Structure formats: structure tokens, C-alpha cells
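What you see is the complex with one protein chain gone and the rest in place.
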Amino acid sequence: MAHKWGMVVDLDRCTGCEACVVACHAENNIPTAGEDQAARGRAKHWIRVERYWEGDFPNPRVRFQPVLCQQCDEAPCEPVCPTYASYHTPEGLNSQVYNRCIGTRFCANACPYNVRFFNFYNPEWDKPLQLQLNPDVSVRSVGIMEKCTFCVQRIKAAEIQAEAEKRELKDGEFTTACAQSCPSKALIFGDLNDSTSEVARLSSSNRGTKLLGELGTKPNVTYLERGTWDNASHG
Amino acid sequence: MERRDFIKISALSGVMATLEGCRNAEKQFIRFVPEEELVPGIATIKPSVCTVCSAGCGLLVRVMQGEAEVVRRGQQGLIKMGLAKKLEGNPQHPVNQGKLCARGQASLQMLYHPDRITHPTKRTGARGSGEFQTINWDDALKEVAAHLGTLQASGSAHSLAFLSRPLSGQRVELISKFLKVYGAPPPIWYQPFDEAVLRQANLLSFGHAALPTFDLARADYAICFGADFLGTWNSPVAQSIGYGEMRQGRPGRRAKLVQIEARMSQTGANADEWIACRPGMEGVLALGIAHVILAEKLAPQAAAARTGSLIAGWQEGLPGYTPEAVEKQTGVSAAVIKRLAHELTQSGSAVAMIGGPPLAHTNGLFNALAVNALESLVDKNSVLSFTPQVGDVAPVQASLAALHGLSAQPPQMLFLYEANPLFSAPPALHVREALAKIPYIVSFGSFIDETSAQADLILPDHAALESWMDSVAESGSSRAVVSLAPPAVLPLHDTRPMPDVLLGLGRQVGGEVAKALPWATYDAMLRAALVPLRTRPGSIDVKTDDDFWDAAQTQGGWWSSPSISPPVPAVKRAPLSAVSPQFAGAAADFPFYFLPYVSQSFGDGSLAHLPWLQELPDVLTSAMWSSWVEINPKTGDRLGIKQGDLVEIASEQGSVRAAAVLSPGIAPDMVAMPVGQGHENFTRFASGRGANPLSILAPLTEQETGSLAWAATRVKLARTGGPEQARLVLFAGGMSGFPHEEQPR
Amino acid sequence: MPATAEQIEQDLLRPLFQSSGKYWIAVAIATSLLLAGVAAFGYQLYSGIGVWGLNSPVFWAFDITNFVFWIGISHAGTLISAILRLTNATWRRPVTRCAEAITVFSVLIGAIIPLCHIGRPWLAYWMIPYPSERHIWPNFRSPLAWDFFAISTYLTGSTTFLYLPTIPDFAAVRDVSTGLRKKIYRVLALGWQGTPRQWQRLEVAMHIMAVVIVPVAVSVHTIVSWDFAMTPVPMWHSSIFGPYFVAGAIFSGIAALILAMALLRKFLHLEQYLRPIHFENLGKLLLTMSLLWFYFTFAERLTAWYGNSPPEMAVFWESIRKNFAPLFWTMVVCNFIIPVPILAIKRLRTITGTAIASACVVVGMWLERFLIVVPALEHKFLPYSWGTYRPTWVEDTLMASSFGMMALLYLLFSKFVPMISIWEMKVGLQSHGGVPVVVPAESRPVLEGPQ
Partner (left out) sequence: MNALYGLYMDAEGAQRAVDSLRSASSELKFRSQQIVVVSGEPHEGYEFTDREATSTPYRWAVLGAVVGGTTGYLLTTLSQKSYPIHTGGMSLTPAWTNGIIVYEMIMLGAILTTLVVLLVGARLPNFKGVISDPEVGKGKILVGVVDPPENAQPELERRLQKAGAWQVKRSVTPQP
């Protein structure tokens, strides 16, 4: 059965600890921009925890909202790429083929979530920091776009494993770096086509919404709205 | 495309990534192949132990083959070896159950840090000049041994001191034993945000001189006084796991979290209700709530008889703490106090927690005891418990008194291990002057920081992943937990593990010391200490010690079968009555409470050298690479301070400058600064960046325990420049900040 | 007033054979600007496009602004001269060539800019559809692919459109020149002789070209507008963009044409050929476009404001009230407040007047493109991910050099080609028994019907 990878982000569980952010950097060879570049808005975080203030002292409220590539079914980033660098994989991922990318940056403008990042320079790691680089993930050179891949290298590894063992992939036998690290289990990754999977179950929750769903991008990431105490306690 | 090509491809990309790093990465590209068609390499997973904070989480290290420049017998060369690629939580570990926080994951960069000290080095220039030269290990060790010998011979063995950050497990044993038999005073553990007050309070209230464990999965209602238990306090990962459960882990049963603090912490940001309380009055507020409960008989008074006995007037139902009276002192309205009292008692099992700032006042212990009393009044389901311990090893207490002692009479010789008081102790404690008076300082540090820059000799320790690691969880689990792990990777540099060096020194010193420390290497000592656990019911059930030893290594430690040690009757003691907090600086001259808080990224500042954490946007301000001061927008308007302006924060002790961040989450009469930046000398990534709030703290201490009252300083504010002077780098909104994004909905 | 063909030929060929010191100074300045741009681009290639002020989320800024600007300017010639040819407006004769020249050069510049702006310029050829080892073709869904086709068609078309009517003039130069120059023009003239057959074919060809080039021009700028309108970006995703951009393009095109004509008139002493009537008529066209531009801008803004969707309003207020307000209102002043009175009041609609108005419009239209590109990108849907943009010296230099390139090409062109079509002027003579077509405005309608 074909897989359809998806994720659920439970805003009620998310604590804003940003373990996912570091996990992503470590897993995906995301270079550190450094102060100057960061100040110029070139810091790369494939997943970020957005923070929105509501109200003022003494009753301020904060909502955290992890935002990563929504892996849209109808992704605005795909049709606009003249070289098919951003295209749709058979398993429904929005893949960025670094080698095809000529760097028009059109996809980044088309993306309503601003989750695509551009390599303004060749990435650099002060030796021996480069020893940490994950050999399963390409290092992106200057002039090309990059973005969250749903840790496609992990997906691939698990699929090869399952293939070798002549069996179906089991739900939760692997997950993305961010979901794996998330202490409060706010991020759940899995196969939406597997009706028994946790992600499939949760994404049909009545708290479920899609980020900017009104744009019709059909994201494969579902956000579960924060609950309220009163609702919970009174049934 | 064919599988064969794939393998070539993955090999290529592997080589490219590991060896070339970024250099002309584009040339290395296998053209036109989608990322998802690369075939991953083979990884081996090894257990290890996280040493970043005291929680002691279990790690799994993802190790893959690569080529690295290493030093072997003084020879530098390229060898193929296993390289640590990623740190994950160990799913079997009872504390973090497969999860890991940002700081823990970033600690991987300590191993590969470009500014690690790679050889033993000897000071050549003046102290602190940072001029060192490389020497070989044998000479270095001979030199230290010689000093130890002469010191002992001259009968002043007692003037050897060992200054370290609080450690856990057998390292504590080793160091303590070494000093004991050598004839020196016990080691000095120092870190700025120590938990002495809470341990003391828990000893008094619950009979455990330890940090509490909260099984939040059992709670329906949590009221938390100042503890950032989701961010940095106690055992954050374990508590976050519990938090997730209490939010959405139990269908139809979602607990409420009420956070009481004057500056919104990461935990406060997640609370259903956030209540600003006057700093240092948290205890009074707790008693106000207790008053209502007792007065209206909302809970059996007996429930808290024990812990309540420590509070003056508890038996009489806390007459002095009527909601109205408490409102005057705390600024929290009587109505809210009453409501909280009802909510706490009406909703299943509740829990009251305290930690962080409320304890860092001169009346910290009182606040703690008061909240403990409230806790036992409302906690029907024993959400609070204490992690069982193997043996009766009390957790090491960071003690300011000892540091005072160090300053009072400086020793002849000082061992320094990962403690950095020159950065993290208020200058008013005069540690710098003390160090200047010490003739001979030996540091085991892996990095040059403010303190180890003063050392005469540096014997660089292995990185954690290169060493035998062990730790004992003080809290965070219902099991007794001893984490253990062999080295995950071979050493990269010409370093040696501190424990082995100490054992070696013991042998060279000879005599009693050598006898007391018979082990050749640290792992032998570990084995001797841990193997006895085999007979106890726990995670490993094997026949022989060897099997136990192997199993413990593969499992990443040993943990007992589940069992919680419930609170025991409180220590008999004269009841404490409310004491209002003292502050350094008159309210007239210094109108603002000053809160230096543990940074989400850098902890107490010891992680400021990790680029991943420097570029991690602070979740509330989105600031990276910079330090800032949080100011209420109203205060900002009043003082003409705008987002990003350069602000001077002055206390009686001195002043620092930082960029202003206008935050609705802080009381108008308070300003807060994260700790961690402002290092004078701490690797290329942290040096000369931002300001250090600890440097303007007054040396006030908590009255009962004598630990540092780091939240008891008052300051004044002045705008000294515009955004161009204060480099505030925000992730939100690129160059210029957007302090008040509203969700477009 | 040129009475004879001989006179016309002398006047119009003069610049080719003799030129002032001023000319060479101008050439020097233009060249140095161009070279500065080349250097800046080299620096950018060497160190990465990070030397620009771009960031996430502002991935396009000066680059695309200039691209749209120059493509817009290009609508000066081809479109105008084509329309005038089709409507057989005889006053067009002195105007067409300098207009068509503007077109060719600005399309050229417009086509170069995207090559400099992509992340890996050395791979730009991947846009070209050909069976390649990459086993992949351009994505014809991408507006950039459309751009590629539209612009290359437009470039081919407008070049042809410029070249065809120049052939007889090349022949004329050939016949009066000697030596190397003769050799060169002999090739350029393709051995044009001037037989009735050749004249016939030429005029038919010109007619076809005029018919074809108009829809091409329209499609080009429509497609450029679709680079924006096809994305779900607030204030971009709008169906008005096509016509809005085309109108804007013609607007800026005419302005550029008027400016160029004013300069040529002054420096090539073409007072007798480029006469007040031309500026008068083009001025009226400019007035029309200015009003049209205001109508479009108003319609676009009104729709956004009335729709009142938060993401769009964020961009809306940003440009009207917040950071970009100064630029926005400058644009309105330059495109409407200043030009309209100047062009509407007959007394002011002089050569100087129209030139001033045109200068304002050129500035205003550049600002308009900038205000379309940047504020929207800075303020997309999720406020946390908003950004801000400042250009760097590299971008400034590249922009300056695009103007330098335009100036240089135009100067050189005026050195090698008669800036006014000699033979068409002669036709003007002959068709009125010696009286030149260009007679004082008051006595004639603006456009005259076919004779």
C-alpha cells in the first residue's frame, strides 16, 4: 500500500521547548548562520516555534505554533519551479531536488508558510564541527533552496529495512528527528494511509485544523487546537 | 536508476558530507537525483548519559563511520573511526523515556567544538593572559604530583581545594575520597542556580533532602509557583512528558495549569492561567489559598498537619492570611485567591509546585515550606513523590558558604572542574581576588573560560561521549536510576578523562591515597560500585556480575522496579512565620525588581559556546546570538524605551547594558534578563557577546540556608542608545523586531 | 524645415560621420557604469548572492523590480510604433525608430537581469527546452518558463521590427560611405537596392510585423505580471495584474520614449524633425495612460481594502501608512499628481513640460514595481515570519549599471544607425508634393486617417 506521510502538531501539548529545532539542525546538516547573517534574516530553521502574544499585562496569553513544511498535496511551491527542483514524490512529499535547483527562489515566494530557505552562501563549519554532519543528508551549496524533507533519509532507511525483512512498515517504527525528540509528544509523524496509525487517528480529531487551510493547499500537517480547562472538566 | 548507483551516490554524499563539509559541496553533488533516492548509510546506536544538567537523562548516540583528524601518541593523522552524529533520548531510560531537550541534543557540539583544548597546556604568560604552551601528559602529571607531594610533606594537605560544578555518580565518590584520604577539605560544588533551599525545605516538609518528582500524569490541576518546570527547572524532559499526558494523554480529562510568577517563563506561557505575584510573596499567596481551604473546610486539615506544623498559625487556620490581607501583600485579588482555593480542591487531584525565583529570595525557605504545606493539603493522589535512591548518597549541595570560605582563606592549590565562578558568581563574592592569591591552579576543563583562564596547568578532560559516564537521577522517576555508559566514540584529541587522571595522581602520590583508590581506571571503579546492584530487583536480571556489567552497559544503566518513596513525617522544628523578602537597593533609587533567569538555551551560561544554541531563537522573544532585558511595554513608554533600544541596567553592584525587549509577560515593576551571554572569554562563539546579569547581583543570601538569593537585587533603568548600538537579533521579523505579532485570524 | 530628400539625408546621416566631445564623455560615463555592474556581478558570483540584501522571506527585491521595470520600458517602441503604423498616423515617421531601439535594448537588459538574479547563473541554460542528460524538461507550468518563451519571442520580434525598416537606410549609408564603413554597411544592408519589388515586400512585411508584435507585447507583460499573480501571496494573487502591468508598461514606455526623443533632439540637433507636435501627441498619450494607471491602482487598492482580508490589509497598510508610505506617496505624486496637470494644460504640454512629466513617470513607475514586489513578500501570512529588506551596494550598482547599459547601447546605436528613418521621411516629403508631413499641430488632427 502506498504511504502518505503526515504529521500532527498538538498545540495543547507543545511547550515551546524547541528540542525539535536543534534535533532538525543535527539531523539535516543545517548550517549555523552566525550573528551577522542571522541579523540579516538568513538564519535557517526548517522547523520553528512561532510565538503569538494575545492581550496585555496582567492577562497576557501566548500561543506557540511549531511551523515546518506542511508537505501540501496542492503545494504552491511545486508548479512555479521552472526546473522541477521542487516536485511531488510518489509518497506525497514536497521534495526539493537540490541538484535541479537553479535558485530562482520562486518557490519560496509562492510558499505561504515561509518554510523554504535559500543558501545565500556556501555553508561552512569550523573544523572539526563538520565531523558531526549526517552522511545521509546532502550538504546544500550556495544558490539553491532547501526545506524540511520529513527526514526522508529516515523514511528511506526504514523502507529498505522493511523491504529486506519482507514486511510492511509498522507505525512508529521510525519517526522524524523533531517528533522523536519532542518531550511532550506534541509532534506525531506517521502514515496517513494506515488507518490504524496514531497520526491518522489524531488528524481526524475534532480539534484538528489546517494551517492557512483556507488557501486550499491541502497540507499533510494537522494542527490540534489548544483545549480549554473548563471544557475538559465539565465533560 | 539502479541500486548500485544509489550506493555509489550515498557513499559519495557520505564522504562529501563528512570529509568535505561545505568545501565546494556543489562539486560533490550527484546530479539530478532526488534526495529521497539516496540510500542511507549504516549506523550503530550506543547508549550514553547526558551531563548538561542534573536531571541525568539517558542518551542514545548515533555513530557512523567517518574519517577524522585525531591525535595518537602525539602523532596527528587521518583515521577511519566511529563518529557521533546525533544524540537521541534512550527510550528505556526511566527519566527521559526516549526524549531529549534542546540543550541535551546540542551538547553533541561539545565533542566537535573547534575551541576544545586538545592538549595539556601550561601557562606561560601572566594569569588570565591566555598564553599557554602545550606540554606532554607525563611532564604535566609529574608536575601536579610533585605539587601534591610537597603540599602533603609540608603538612598543609588541608590547603588543597577542589572546585567543581555539582556532579553526580561515582565521580563524586572519587573526588571526595581522594580529598578525604589526602587530607583536604571536601570538594566545593558551585553553580549559580543551586537548589539548596528546596532540598532543605523538602527535608523539613517531606523528609527527603532532594528535588521532588512530579507524576503530572496523575494530576488534574497544577498550581506552580515560579518553577519553569517545562523549560529548565529540575528534570524538564521528564516533567514535559508528564505535562503532555496531563494535557491530552487522558481522553476527556485535561488538567489545568496555573502559573504564579512576575515574569512569564516558558512554563508560564503554557499555563491556562498566569497570575503575577509580587516577588518573594509567593509563600504568603500559598498560605492565603490554604487559609480559604482551611476556613471553608474544602479539604481535611489533617492532610497537611505534618507539613503545616512548620508554618506558624497553621493549626489555628492561618488567621493572618485572609484573602484580603494576602491581596494587600501579594497584589493578587482576593476573588482570585478564593477561586483558586475552590478549583484546587474541587478538581480531582491537584499539585502545588515551587522552584526558581521564589526560592531565590531572602525568605526562600519560608516560601518553599508554605507551598509544600499547600501541596500536601491539596495533593490527594500523591502526584508529588521522591525518586528512590540506591544507598544513602545525599545529592551534592552547591554551597555558597564553601565558596565564601575559598575567598576567605585561599588554599595553596586548587583543582578546577567545569565550575566557572568568575562568570557565574556575583563579583561581590571576590572569587577573582581569591584565585589570584592561590599559588597553583590545575583545571580539568575542556574549554578556556573565565575561570580556567586563570589556571597554571590545564589537563583537558575527555568529552562526555569519549568517557565512561555515570549519573544518579535525583528526581524525575519513580524508580531508582543509575545511568551508565562506556565511551561512545574514540577520543579526538590528546586528552584524558579526569577520573583516570585523578586515579593516576593518587598512585603517584602513593601512600594512603594510592591504597584508598586501588582502581587502575575509572571503569574499574564504576564496575566495583555498580555490580552489587545485581541482587536488587530491577531492570537487569542476570546470574553473574559480568553479565550484569555487560547488560548495564548495553542498556545504558540500571533502574529498580517501580516504587515511589512517599513523603515521610516532617522534621520537628520551630514553626516559621511569614518573613517578607529583603532586597538590595532602596526602592526609591532602584525602582525595579531584577530577575536574572536561567536561559532556555544556555542554562546557567555553561552552554553559551554551542553554536546551535546561540542560533536557537528564544521561544518567547525569538532572540538569537544576543542578550536582552525584558521590560513591560508600559514601563517602556514611561521611560521612552522602544523595542531594541540599548538600555543600561544598574544595581548597587554595577551595571550592564542590553537590548530592550518589550514583553507583555512581565510586571511593570520588574525587569528580567536571561543568564548565559556576557562571557569575557569562552570560545569564539560566546566571547564578548552580550551582557552577564549575574555580574550586578548583590551577595544577598537566603536567611536559613545561606544560598545565593539571586532574585533579591533591585535595579534602575536608563536608555543609553538606539537599536544600532544594541545588536538585538530577532528571528521573528528578520532585522527589525515585531514584538506583538497577532495571529491573522 | 527639410524641403528636399537631399537635405533629409544630410541631416540624418550627419551623426554617423561626426560627433561632439560631449558624445564621447557620455559614452565614457555609460561604459564605466556598465563595467561597475559587471564587477559587482563578478563579486556576487565569487562570494554568493548573499552579498545582496535579500533574506527570508524577501527573496526578490531590486532584481525583479528592475526586471519588470525594463520589460515595462520596452513597451515604448514596438507597441507604440506598431499601433501608429497600423493606424497609419503619419506623424509617427520621425518617432518610430528611436522608440523601437528603446524596445530592443530594454528587453535585452530585462532578459539579462534574471540571469544575474538566480542562485546558480551558470545553470541558467536549464531553462531552455532541449533533450538533455538530465532527463527532464522545463516545467511549462512555471510562469518563469512562460517568461522565457514570451521574452525570447518578444526579443526576436522587436529586433526584426527594428531591423527591417533600417535596411534601406543601411543601404543609403553604404552608398555615401567608403572604405571599411562601406564594407560594414554593405553587409548590414544585405545588398538592398531599392527596386519596387523590394519596397513592396518590405512594406508588407512591416505590416505583418506590426500586426503580430502588438499581441506579443501585450502577452509579455501580462506574463511578467503572472510571475506574481500566480502565487498565493497577499496583494499579488489578483486577476487585475495582467492589464494593470500592461497599462503600466505602456505608461513607462511612452515616458521613456519622450525622454529619449528630447535628448536626441537636443544633442543630434534634430529640431526640424522631432517637433513640438510629436511631444504634443505623445504627451496626450502619456496623459491618457496616467489616468488609466490611476484608475488601475485605485481599483486594485479599493478591492483589497474593501475585501479587508487580514493578510492583504497587513501589506496594504504597510505600503500606505507604515514603512513604505514615503515611497508609495512619492509614486502617486510622480505618476499622477505632477504629470496630469502638466500634460492636461496645453500651455504646459511643451517639450520641456512633457520631458519633466516623463522623468517623474519613469521614477514613479520604478517605485510602483518595487512597491509591488517587496512589501508583499515582507508581510506574508504568518506574522512571526515577517521580514524586512534593505538593498546593498551590490544591488545599487547592478541597478545603476542597467541604466548605464541602456545609455551605452543607445549612444552606440545613434552612432551607427540614423535615429530617424530616412526613407520614411522621404515618403513624407513625396506624399505631400514637397511639403513635409510634420506641419504645425494647430492645423491638423492628432492622428490622420489613411490617405
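We call the chains A, B and C, going by the order they appear; numbering starts again at 1 in every chain.
Just so we're on the same page, contacts are C-beta pairs under 8 Å (C-beta built on N, C-alpha and C of every residue); 3 or more make two chains touch, one makes a residue touch a chain.
Since the structure is predicted, the reported quantities are computational estimates derived from the model, not experimental observations.
Shown chains touched by the undisplayed chain in the intact complex: A, C. The omitted chain makes contact with just one of the residues C:W24, C:Y125, C:F140 or C:Y295: C:F140. Only one of the listed residues, A:C14, A:I47, A:A75 or A:L129, touches the absent chain: A:A75. Note that of C:Q18, C:T195 or C:N308, the residue touching the chain absent from this view is C:T195.
Along chain A, the points of touch with the absent chain fall at residues 72-75, 78-79, 84, 87-90, 92, 94, 218.
In the full complex, chain C touches the hidden chain at residues 4-6, 9, 129, 135-137, 140-141, 145-146, 149-150, 152-153, 156-157, 160, 164, 167-168, 171-172, 174-176, 182, 186, 190-205, 208-209, 212-213, 215-216, 219, 223, 422-424, 426-427, 429-430.
Simple rule for what comes next: only the chains that are shown with their structure count from here on.
Compared on C-beta pairs in contact, A-B and A-C come out with A-B as the pair having more.
With centres computed from Cα atoms alone, the innermost chain of the structure is A. One inter-chain figure worth recording: chain B and chain C are separated by 64 Å, centre to centre, where each centre is the mean of the chain's CA atoms. With centres taken as mean Cα positions, chain B sits 29 Å from chain A. The set of chain A residues that touch two or more partner chains comprises 40-41, 48, 50-52, 100, 122, 142-143. Of all residues in chain B, those touching 2 or more other chains are 26, 31-32, 622, 732, 734-735, 741-743, listed in ascending order.
Listing the residues of chain B that touch chain A in their complex gives 10, 13-26, 28-41, 64, 66, 68-69, 83-89, 96, 98-102, 105-106, 108-109, 111-114, 220, 230-231, 236-237, 240-241, 243-244, 247-248, 252-256, 264, 266-267, 269-270, 272, 274-276, 347, 492, 600, 611-617, 619-620, 622, 624-626, 632-634, 664-668, 684, 689, 727, 729, 731-732, 734-735, 739-743. Contact residues on chain C toward chain A in their complex (touch as defined above): 47-50, 52-60, 114, 117-120, 123-124, 126-127, 134, 136, 138-139, 141-145, 148, 227, 230-233, 377, 380-385, 387-388. Those residues of chain A that touch chain C in the complex are listed here as 37, 40-42, 48, 50-52, 65, 67, 76, 79-84, 100-106, 108-110, 112-114, 116-122, 142-145, 212, 215, 217.
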